[in-house]
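Removed: one protein chain of the complex. Kept in place: all other protein chains.
And now, subunit A:
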Amino acid sequence: MPPPAPLFLSLPSPPPPLLPVHHPKAPQALTLNRPLTSSRKPALPTRPVASLAPAVATRQYDWTRKQNFGLFSAAGDKFYGNLEAQFWSWLDTCWFRIRRQGGLSRRYSKILSYYGLTTPPYKLDALEPYMSRRTVELHWGKHHQDYVEGLNKQLASSPLYGYTLEELIKEAYNNGNPLPEYNNAAQVWNHHFFWESMQPEGGGLPEGGVLQQIEKDFGSFTNFREEFISSALQLLGSGWVWLVLKRNERKLSVVHTRNAISPLAFGDIPIASLDLWEHAYYLDYKDDRRTYITNFMDHLISWDTVTLRMMRAESFVNLGEPNIPVA
């Protein structure tokens, strides 16, 4: 009566070898369908050449060295053949299978998330009554969230990997011929920028350096405000209106852009933005765009954030001669 067969003999057979079996360089794979019997000796396989071996093949059981660690008793040899040999071959195929599927970790994660959804720096109802909680809830929770998830899904099968969000936008903009990832990436950034451009009890006048710069570049704050409002009203369709620091001209300016485009595409530094897509104001203001824009200007825009952004932008753009005190 033969000793009980080891468990691994009943496991499914390994996948077929990647080289066709009749190929002269193909290693003689030991299949478990036909365990070795002592009457038939296997032909010794040639050592596989590294360059021809499939990329995922690892350590093959070396028949020529006939390694035997004495894992199995010799009692079963008569009936099952060289169990040790078969065990190591089977173990090799396990590695083979794991490597072929791309490792164990990828097996359990379907999507690799690259970018996350940032939270507005205030509660959802903090901008009432100028932007209702319902609007912020939908705008951030649905629209912004959908852009993030859409971007991650696109990136799962895209060569654009390992960029920061700003780099990704520049890369995907492709100098005016945007790739499919551009819209999602740009909108993720734009909305993050927009939430931070607002604050509860915002609006009013900026202070200090920012006010000086605005007065220098627009004439007066009132001029700037009028220009911002009129630029926003001149935008036809969906888009954004920006207070931007132009790198080449070294001055603040108001621009409007369509759909998802931002001044990053032109190499300028955005300082504040207003979302003029209809989803940003339709629930609160219906078709009254002008009131939405004036409310933003008077009650929502965060001059503190603008000041911080200007401070950072000054390290990239020389806005004028520094005031070096003479001793």
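Going forward, contacts are C-beta pairs under 8 Å (C-beta built on N, C-alpha and C of every residue); 3 or more make two chains touch, one makes a residue touch a chain; residues count from 1.
Going forward, contacts and distances are computed from a predicted model.
**Q** UniProt names the one chain left off this complex as which of "DNA repair protein", "Superoxide dismutase", "Electron transfer flavoprotein subunit beta" or "SKP1-like protein 1A"?
**A** Per the UniProt record, the undisplayed chain of the complex is "Superoxide dismutase".
**Q** Have a look at A:V148, A:A260 or A:A313 and name the one touching the chain we're not showing.
**A** Going through A:V148, A:A260 or A:A313 one by one, A:A260 is the residue touching the chain not shown.
**Q** Would you mind spotting which of A:S238, A:T294 or A:T307 touches the chain that isn't drawn?
**A** Only one listed residue reaches the unshown chain, and that is A:S238.
**Q** So one chain is hidden, and I want to know which residue out of A:Y130, A:W195, A:W277 or A:W303 touches that hidden chain in the complete assembly.
**A** Checking each option in A:Y130, A:W195, A:W277 or A:W303, the one touching the absent chain turns out to be A:W277.
**Q** Kindly note down the residues of subunit A that lie in touch with the hidden chain.
**A** 138, 142-143, 146, 183, 236-239, 258-260, 277-279, 282-283, 286-287
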